[in-house]
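Left out: one protein chain. Kept in place: all the others.
On to subunit A.
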Amino acid sequence: MSKKYETETPSYTMTTVMEEAARCLLCHDAPCSQACPAHTDPGKFIRSVRFRNVKGAAETIRENNALGAICARVCPTEKYCELACSRTGIDSPIDIGGIQRYVTDFEQQAKMDILKKGDSNGKTIAIVGSGPAGLQTATTMLERGYAVDIYEKSEKAGGYLTYGIPEYRLPQDIVDFEIKRIVNLGADIHYNVTVGKDITMDDLKANHDAVVVAVGASEAKSLSIFAGNDYVESAVDFLARVKDAKGDITDVPQNAVVIGGGDVAMDVATTLKRLDAKNVTDVAYEEFDEFRASKKELEGTRKAGVTIVDGYVPSAVDDNVVTFKHRKIDSELKIKADKIILAIGQQINADNLGINIERGVVPYVGYKTEDPKVYITGDIAKGDQTVVWAVRKGKKVADLVDQTLLGGTK
């Protein structure tokens, strides 16, 4: 594997994590703890670290979040807990993600087994898709005594965690370990099974008390001007290909243009630089003050040496020359590239699942569908499309299913 592609930033040591934890003001009614979409309680786990109870900190994180080690690495904390942090009133927020990473790494090294399977209640749940929302749903259901079968269309579990987020940001070992935890808890993952093709929704409904659809938004969006262009590849395809090959791909372009301004675009552009692409230009529709990518991602991308141009939209393409026009001013930009990667968003592909999709989104407000046995969660349900939101939605749908089937055991 390419060193540059795989290398994660160094983690804290016992000494440095204590230094960071000592910066924490240990607030009363801690604002950080109210700011996590997944209800992580940093106020509590940082206090545990501060008082040298790292195992207690690990329990606080893990019991709330089946993907604690993943969230520690990929969560845009600047928008949630770190945005709320009182320390900002003095200088800069506590590095909550970094402390969480230290704690979950410790949990792994200490071979802690925190999640506990609930006593069997005789009910069984099918989950379609093993991305973050499916995994969290499975965990919560298993903790409450349900049997869980997960149907995954690919050969590996994890969805975008496995096939999307680059190795340097989220090592596959970490993803695999989190999934192993959930499998050990009792999740039965059926690989290479596409629901609606290899097995029908009716089969699932017949064999389970409820079906939770968590297929995500895995299909890349495109623009008509790029149709049929051989220089064009979608961001999701590119990232999946690189991750699968562990960074060892043969067609690294000399000059690449990435179109898009979200975290996915940043991942693609940074990955290209880490694979030694010479010139990488990212062109984004948004201007910097409205950028969608997290500050951390944007900063990392700039540091990697990517040229980022904001406020331009592609207006024409001639072979491998893309013309962009500025949204507001009279300005044009032409870039010739050996590779054009589109990171302009994803949409749902839910064929034959009996899920109603209107213009790429589901019309349902919550997690219920017209079919009383079928629920949705993850990116196809309303709300943000981040890992931390997937965890939130996974817990919510599990609550709802439990409530509906057994009146809620907890």
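As a convention for this text, contacts are C-beta pairs under 8 Å (C-beta built on N, C-alpha and C of every residue); 3 or more make two chains touch, one makes a residue touch a chain; residues count from 1.
Convention: contacts and distances are computed from a predicted model.
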For the complex's missing chain, which UniProt name, "Dihydrothymine dehydrogenase", "D-galactarate dehydratase / Altronate hydrolase, C terminus", "Leu/Ile/Val-binding protein family" or "Threonine/serine exporter-like N-terminal domain-containing protein"?
-> "Dihydrothymine dehydrogenase"
Among A:Gly89, A:Gly228 or A:Gly407, single out the residue that touches the unshown chain.
-> A:Gly89
Going by the touch rule given at the top, which residues of subunit A touch the chain that is not shown?
-> 15-16, 18-22, 25-29, 31, 50, 86-90
